[in-house]
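Excluded from the complex is one protein chain; the other protein chains are retained at their positions.
Coming up: subunit A.
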Amino acid sequence: MSQTSIPASTTTLQAANWSGYIPILLSLAPSSLSSPVAPRPLHRMISRMTYLHIALNEEVMQLFEFAPATAGQKELLVREEPPDDDDNHKDESICDSGEASASDGAVAAASDDKSNDAIRDKSGQNETDQKDIEQKADTAESTGAQPISKKYPTCWFEDEESGQPLRWHLFIGVLYDAMKGRAVLKQSHSFCPSDESATLLPWRIRVHFTSYPPTILPFEIQPPSKKDTTVEHTNQISTTISRTFRNSLKQALFMQYTSSKVANSITKSSHEKMWNAILTTNYTLYHEVNGSLQMGTLSSEADKQVAGAAVPELIPVRVLVNGNSPMQRPCRAFRDADENIMLQTIKQQCETEENGEETTEDEKTLDNLVERLTTCSIRPQTSLGNVLLSWLPQYFDVVDETIVAKSFVYYSIQGIQPNLSCSILDLWRSLCHPDHFLYVVVITND
């Protein structure tokens, strides 16, 4: 696919992606149950393109009625400071806080009593602050019609099979792909292959109202600033997620345009429209705003005219390995022209010149050379394999000049495994998530 041709099918592919749903079975974690009878698990179909807290808002409220009265409030503000982040940062160097290793280990948080206690201790320290905030929030609420009991509780989700906490700021499709990857690898490596894929769906998820795990990002709930006092605080979780989405999108836009100009030019109503599109899984509404934001998604004449500019400076790509924090490195649509190829071209050019008619003009040759040097055949497109091999050399290999995934490695984008030779630019255009990041899930069994 050449640099200038924008496939008309990009929007069709995006629309198809937006119609992807996953059947789930949501149950209440036994540790969060206070009533004698456990509520029945809830079957739902949830969109790949939204977030757990958004898709399961009502279900969480239903199950919350069976949780202890004190659950879902206390841990709200326990966050931000990594557990071992002490006063040792006075000098010019911030020491490695060791937080990375804490987040790397998969901790089965549900049964982790120690972390539980640590959290309680912290919440004890912060209790007075918290009360202040809660009071502020309550006063804001009392002006609205929502009774306090309807407030969305602090909660977190767990993948029942692996016991891993699910990151609230990742799209459901990305979380599901990681879970599926683990199951696929387990199946392919077991000696007595069972029909495990049949039991994959519905995806079993547990909701917890206590013991917020330290391994996943806490909700960055900002205390209401002066500017914010009029804002409703009835659903801070939704506000927080919407804010995270907006900032992720702005980050991706900066990478595409190498400037904040486009991101800052989005009006408030456009932002709201996009968020509403995510709340209601409405691709048409999303595309109304996104068409003019995401580079190269319009197949119109106007876009073709600026096709040169329609290739992002950096393609927003995030790679998630084994459910850890995302890797995000600069990724360009084209690889640098291979010096060997350039030399060959010049050599060929010289030969043509020698063998050609005497009337060949130097200028013409030069033009021709420049043209050949700037065509795509000389600047090869970066493939998905190029990206994965350079970011994760331990998991990908080159066999007979072809990039392949090692046997214990599973990768997936939007639930499919595109060929590693696919252009990363094309994949990004059609398979990126609503925040313009192309999420590549990599699971390994080493």
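Operating definition for what follows: contacts are C-beta pairs under 8 Å (C-beta built on N, C-alpha and C of every residue); 3 or more make two chains touch, one makes a residue touch a chain; residues count from 1.
In this text, contacts and distances are computed from a predicted model.
Set against the options "tRNA-splicing endonuclease subunit Sen15", "Ubiquitin-like protein ATG12", "TP53 regulated inhibitor of apoptosis 1" or "DNA-directed RNA polymerase subunit", the UniProt name belonging to the omitted chain is "Ubiquitin-like protein ATG12". Only one residue in the set A:Leu25, A:Leu200 or A:Leu217 touches the chain that does not appear here, and it is A:Leu217.
Only one residue from A:Ser31, A:Asn57, A:Asn282 or A:Gln328 touches the chain missing from this view: A:Gln328.
Considering the whole complex, the residue from A:Ser35, A:Thr70, A:Ser188 or A:Ser260 that touches the absent chain is A:Ser260.
Residue-level contact of subunit A with the missing chain is found at 77, 80-82, 85, 87, 89, 92-97, 99-100, 103, 126, 129, 132-133, 167, 169, 217-218, 220, 222-228, 243-244, 246-248, 250-251, 254-255, 260, 263-264, 268, 314, 325-330.
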